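To start, I am sharing the structure in question, which I have written as structure tokens.
With one protein chain removed, the remaining protein chains of the complex are shown where they sit.
Note that the chains take the letters A, B, C, D and E in the order they are written out, and that residue 1 is the start of every chain.
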């Protein structure tokens, strides 16, 4: 196999989490990569068994080199059905999910699946008195901003980039087993200013809190007087988190130390800091990626 | 045909515009609608002819009752290919696109396609010195917020809701021919406070400016010293637009006059204002939808 | 006993929590109450057994009608020593403490002590690389603002006001057994605007998160590289919480619906809303207070 | 006398000024100093002669090495009584007060008392139509933030630290005679950025204005229509001052130049700047402190 | 004389205060008034005797019905020369000036001149290390915003409008003798929300503080290390004042209670509140204006 082969990434989305809406764009933000093809099949906000059974086979017809399942709570029957499917094929598969998935980590490992579990990707405040399409979109907007600024989306695309690189090199694939928590942000971030990092961590902690509150408001509280204030409170926290994240990013702008890592046309990892300078290939990280695949 | 039939909506996304990431979620924000099924096939950020030719047929295999194409610039060869496909089938089709599509309105009408052209859904600052996956996600976050708050996403889901309602009733379908500009927001908004509306209109005007600046920065300027400040400037405007939009929404919160319009399980349009009260079925708008389908 | 008797409140502070700095001021904010006397003895930030043993007896020499112990973590030896002291006297005693005290609720009840446990009164980021006197004061400033706006301080002074009223009336005293959590704020707040309340609840949730993060940073993490970002993150959340709280209060100002409840000279509970109007005696709440003391 | 002796600081608070709530915490923010003991006796918001006469003797029973009186307006009868008491003992005494105390500076000097007069520690808007416990706490929160960020609290704790150091060394004590005005902040601040310093000075000027307005509103205006807007105006300025102060501090965070000066366990002055680095003993300032005590 | 006569207003500006830049625009904001003509002669930022002597005569050549002198400190020789000139003519004259003019009120009255002294129109931070054209313009921008929002500019144009009305009616003219201080704003404002008014008053108090600080920085401090931080501090306060003023105005927008008072083509005072409604003639105020001119 050679460096020039094109990797085909198959994405299956059932239900929605914060990273779902922009996932495919992360790996090819400039729409110029010549080394990958992305195909997505999705079932909207629904994640029933029948949705999966009808939709998933279409994705396999694209003959993907790598399958990514993005879904909340992969333990429930619909997404679980996807995982069973993945077992039957020989296509390497990764599950990207929210904090609820933490419970089935062992199971995922047994099934030979990679996973990226994002602890700060929270449940939405899904109560009919509160959630309409607009509120839903705003919530996603806020969560996307937090996941972007804190570097969660960076981790996400670099994991896929690494797999793509390994597949292109024809090396043995080790699938990621990642739980993205505040520590991950603390220990793996591009922030140059420590207060910016602290604010980003704070933003992430807030989205984790959102998850806890919305879970209670959606599943435990039965009385409207009780759950409406809770979902409203959770979405206010999401908005506060987005502001904190924005503030963190502004700090880096203020000293022109904001790190950017675009993809080259060939899919190489580029990196840059000063705004007016061009990005350069990050050979070090590329080398590490390939190394990690070696025994 | 009867009210209880399930409508299957097929969505084809090639390339990305601001409404793409959350589109399917808009029609079923609570994931509880029993009257629709959504199936999406997408090609990531790419929109080449080969992408379309490989991916689109899978969507038709789902046998959709309605096809929605979401794509920037539907005039270029990839998305144009989708439109040709649509012509060959008898499935009603709608094109959702950005301001660039305005040029081909006549052509779309001739092809019998419906369209919703969103003038304030701007091109991203697609320059490799500037745009990396994180910047891309933040930009989308900002644009989603503007489109949500200003009511553009409301218009979008209500158009689809209307078509769904008409399909369920077995009535003749008139596809939308909409150009969503600042006037549309001025004349069709849920804002109760006129200053909130003015701020929302301002936010939308800003995203239109983003489109103009990015177009110039991406296609006309050749010198790095020239285009980097322009794309950076455009994304700052996008951020300012998101802030203005947020401010507009806060005004409505401050007087507890924020309108919410969730879907019922049966897919009926609900409506409510005071936060602590439950939504009720908006019979008036439903009636108007059906009426509009009649000759 | 008669309405005109003066109640002497003895306050013992060892160590500091968010409500400590302003506690005595809460019950006599205008320094004009003729029905109470307040005497405080405190040991600064220390809370050792020797501090308690030296300082506490002085408080009893004032011959108080009611003793209030304010301390973090009343389970550890110093504050526990205070509780033992209280048992030996016949003076009614109340423990005001932070979330850590939740664990010893049963013990407090057995000891016949009243308690007000404030779940959102968080541990400070007590790491020498981070906490200096200035950072400490700012943190307290932020927490005081959250506790004030959310209504926690309202609950606090009204509980003391109630006891004072009952003591003045010579009625039997029932000591409070209160755990102040987000639900308490939701169900007992003066907010007229539901979004203001949601933001206040959000602020309180944030301070609860601060407690969790600081606990980990102060007691679990041993490595400077690990705990410095955590305490910095926690204090950023405290700052964000103060901003959210301020925003909540502003909403009420914006519609001139901010409720104020000053004390009259005689110590009666007053209440008012429109800024330019005078407060009036809240007879209803006074009646309820006395009623609650009756069997 | 030796370096290891423990200094006992006695604090007497009658009435409240901005520095009162956190004073003791300033000298031992980490609650780990082994070289000092702090004992406080306080009379709440009241400052009558009878309060002083009952409460103050208890403080002397602790046998303090240094007495700190914190009170607004030390010229009126209650606090004046404290000063008389101090004269009768041989315990060195310092008065910490607000701008009103400026008038009696000569008298204080004659009485052999040290003093720290904080010009920007303003009177609260003590009008019953406006001030309730919540408004009071928020005002204190805002003032604490200004006094902290501007460096007033730094000056305060360093003066006490200096006296403690001198007492530990057994050297002759010179009590501070300080009037803390905007110039003090300009000429003695830890700010690295001159605009941050300018904003901090601005914040302090604002709190001075608050003092002037509240004095007028509380003592001169008799008509509700006149004084309510004035106290509301003064508290808005206090809030604006706190925001300016916060902004000043953020500037230093943005360039990671925020100076922190915690106490070591032994009570030595430490200092640090970059967040991720540890503090070191500031030998220079310690040496200067001791030197200042020498003839 | 009749209602239709055209009044010619002659404006002489020497030196600059906050109201100077927009003064003429205030009386004819829509450039459609048919009842007045405005002619201005100005000497830029200079206010020397020679400037006045050369420029002022030109203004009289326009044969104005009313002369307005706008100048800082009308006591110094240049502007004083203008006042002497005014005495010699029979044209009614008004001096508009800043707080420094308060000292010569008696003198102005003796000279038969009207005056409007704006206490919150502050001296600029005129130090060469700090003030360049940009800083100067920004300062003026901030002061204009404060003077506009607080209603000072309203008072200003209404005084001129009143004189114009009286001149048109041929009634005897009483020239204004106004000192515009915070009380004036408190007692004569268009604010509907009392907190908005309090914030506006706060903004005005801040500009008064700016005046005091800049006076000291420009005239008393000689050392660069001393005066640079002071002028920077003063301009930060001006910026904070502008923000407070903006916030006050936003409050009125939030409840759609912002009062607007445009001029009709005929120069009548109009008034309106709800944004979407048209203004109507304020007959009451017009009647009062004319009445005030009668003996």
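We take it that a contact is a pair of C-beta atoms (placed from the backbone, for glycine too) under 8 Å apart; a residue touches a chain by one contact, two chains touch by 3 or more.
Computed from a predicted model, the values in this text were never measured in an experiment.
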Result, missing-chain neighbours among shown chains, is A, B, D, E
From B:27, B:244 or B:275, the answer for touching the chain not displayed is B:244
From A:63, A:256 or A:284, the answer for touching the chain not displayed is A:256
Sole touch to the unshown chain from B:52, B:232 or B:258: residue B:232
Missing-chain contacts on chain E, rising order, are 9, 11, 13, 15-16, 21-22, 24-31, 37-47, 51, 54-55, 58, 61-62, 126, 128-138, 140-142, 144-145, 147-149, 151, 153-154, 157, 224-225, 228, 232, 239, 242, 246, 249, 260-264, 270, 272, 275-279
Even though one chain is not shown, chain A touches it at residues 253-256, 258, 274-276
In the full complex, chain D touches the hidden chain through residues 193-195, 251, 254-255
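Simple rule for what comes next: only the chains that are shown with their structure count from here on.
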Neighbour overlap between chain A and chain C returns B, D
Chain B turns onto chain D (C-alpha superposition, degrees, nearest 5) by 180
Whole-Å distance, C-alpha centre of chain C to that of chain E, is 50
Distance between the CA centroids of chain D and chain E (whole Å) is 41
By the touch definition above, chain E meets two or more other chains at residues 194-195, 254-255
Each pair of chains that touches is included here, namely A-B, A-C, A-D, B-C, B-E, C-D, C-E, D-E
